[in-house]
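Have a look at the structure below before the remarks.
One protein chain omitted, others in place.
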Amino acid sequence: MSSSVSSTSNSVRKVQLQINGVSKDFDGVLAVDNVSLDIYQGEIFALLGASGCGKTTLLRLLAGFEVPSAGSILLDGEDLSRRPPYQRPMNMMFQSYALFPHMTVEKNIAFGLKQDKMPKARIADKVAEVLELVQMNGYAHRKPHQLSGGQQQRVALARSLAKSPKLLLLDEPMGALDKKLRTRMQLEIVNILEEVGVTCVMVTHDQEEAMTMADRVGVMNNGVLSQVGTPMEVYEQPNSRMTAEFIGSVNMFEGTLKADAVDCAEIQADALDCNLYIGHGITGTEGMELAVAVRPEKINVSREPPSQQYNMARGVVEDIAYLGSHSIYHIRLRSGMIIMASVGNINRQLASDKDQRITWEDEVYVSWSDTCGVVLYS
Amino acid sequence: MHSRWLTRLSWSVLVTGFGFLYIPIVILIIYSFNESRLVTVWSGFSVKWYGELFRDEQMMNAVWMSLKIAFMSASAAVVLGSMAALIMVRFGVFKGKMLFTSMITAPLVMPEVITGLSLLLLFVSLDQFIGWPDGRGVLTIWIAHTTFCMAYVTVVVNSRLQDLDESLEEAALDLGANRLKVFFVITLPIIAPALAAGWLLAFTLSLDDLVIASFVSGPGSTTLPMEVFSSVRLGVSPKVNALSALLIAVVSSFTFVAWWVLRRQERLRLVDLQGAQKQQDQA
Partner (left out) sequence: MARLTSWRPGRSLVIAVPYVWLLFFFLAPFAIVLKISFAESQLAQPPFTNLVAVVDDVLTFSLNLFNYIDLYEYDLYLRGYLNSVKIAFFSTLFCLLLGYPMAYIIARMPTHSRNICLMLVILPSWTSFLIRIYAWMGILKSNGLLNNFLQYLGVIEQPLEIMHTSVAVYIGIVYAYLPFMILPIYANLVKLDYSLLEAAADLGAQPWKSFVRITLPLSLSGIIAGSMLVFIPAVGEFVIPELLGGPDSLMIGKLLWAEFFNARNWPGASAVAVVMLLLLVLPITLFHRYQARDLELKPDA
């Protein structure tokens, strides 16, 4: 899968798009705040964030629909930030697909090529080629309204790929599809993009979509790019409380640094009776405030007390959300904090054998290993 | 029981309303086929008043004059009105937008006597100082009608433009077409039905106007409503009934055809959509 592409190879890959200190303010409101970012050739990069975080504005700045208030945008070393959209070698697939309703599929795809004054015969070849690519060969003479949502999406993709852009922009590519179709199209689009080998920047609010499709993810919040990395990095090593909480769910322990050694650290958490133990040294001074994030699936739930003295707590099961493949336990600690623990339903559970399972009001222990906590400073 | 009572009430309101709107028109048409000169006494079927109407050269000249002016006014109003709509919807804020919006909305309600008088005084003053438009006639009626019709066109085109997904225009820009080209290749074809509707509305408004034209017309530029008005003022005339029946027939058949075409398109679109849905289900 695409997300398996390692980030270590980035250093040898060519930078195609450079965003240098770009800001955009709308009447005094900073929608994009001094964002700098390098996009490598051939990668799929996802801008991830809640609505209003500035990700769409950043995409529109790339496409040329907005002019940056500060900073520059370089594609292959060339500054594009003041060029109108029709002079930029990049194309966009719109959230609404924006297929021209008065033109057939064929005319829609040929539109961009005609603007380049390409000879007719070449246009026809190119149209056939991209239609083949998205498996829509039979639909050249249909009008957009004669197509289903999934088909419209394929045509929109074909149209934005027809001009062989250096950079492809996708605005919420799955936003208009229902959930089942979404999962299928995510993989299909990634396959098409990899076949073409085009560099791609997409915008999404759906973390699952970003993680499935993108090689790297940039998390945006309040106009600021708060973290950039592979999906695994962003999930497993969030650099701030905000990223940790935005991507996936997390148990956040606030505390103060008790002891810091070369290969371990101890943190006193207000919500726990015992200290938190981190299996690596951290850079900090004793007494400083920080937080430790532990993902629910890293937490072990048991009836018997665990053997360790750190990273554990006793509590009562307050709620169980049965989600089929796994269940989420909400466990209330003595301090009042509620810990979420995800437990895989590895064995088939039947309603009859309720005694063996941990259930509501049970007294349980939660624990996790010293490699599972992520220390967050901000 | 309660809802049946409501349904009955609804029906009687609708019947009363539409009866009120249509009975006078129907009576007018029926009596255009009356033999008698006395419009209110039925004395047998005849089409002689239609013949009289077509032989009335003055009336026919006025018809021709009105059609000519309506055509020119509607065309100019569509150009200016669409520009105004585009400015309102797509151009954001600019200096003097408040005044512009006021000048678009005010003609919709401005009493015709005021518009007519003010335009006449403008033309007279202009004549006095720069010697243009040199008397009154077709040109001055055209200017007056264009001015009051363009506000209506703006309203019609404006609502269509607001519904137009802006990303369509952005997509065309993104694919390499410049602003001007996007307007002509994407925006214009998509809003074309609204332009046609605006043109037709302006055409009928111009064709219908009596008051403004009376103020700004000159000798030799008598329009149809002016001609009708002067004959109606003297009393009911069977020739006017014949003319009215013809006008109503033309307008309603036009409207009906337009409505029918639109409805057919909509139905075809629905069939297509269902087809697409089915395909997707099978896939």
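Just so it is clear, A and B label the chains in written order, and each chain counts residues from 1 on its own.
Quick note on the criterion: a contact is a pair of C-beta atoms (placed from the backbone, for glycine too) under 8 Å apart; a residue touches a chain by one contact, two chains touch by 3 or more.
Nothing here was measured: the structure is a model prediction, and the numbers come from that model.
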Among B:96, B:131 or B:219, residue touching the chain not depicted: B:96
Name, in rising order, the residues on chain B that touch the hidden chain in the full complex. 10, 13-14, 16-18, 20-22, 24-25, 27-28, 31, 39-40, 80-81, 83-84, 86-92, 94, 96, 99-114, 117-119, 121-122, 124-125, 128, 143-144, 146-147, 150, 154-155, 158-159, 162, 166, 179-180, 201, 204, 207-208, 210-211, 214-215, 225, 228-229, 232-233, 235-236, 240-241, 243-244, 247-248, 251-252, 255, 259, 263
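In this section, only the chains that are shown with their structure count from here on.
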Need the CA-centroid distance for the pair chain A / chain B, whole Å please. 54
Quick check on the complex: what are the chain B residues that touch chain A? 165, 167-168, 170-178, 181, 186, 189-190, 269, 272-273, 275-277, 279-280, 283
Within the complex, chain B is touched by chain A residues 63-65, 84-88, 90-92, 94-96, 98, 100-102, 111-112, 115-116, 143, 145-151, 159-160, 163
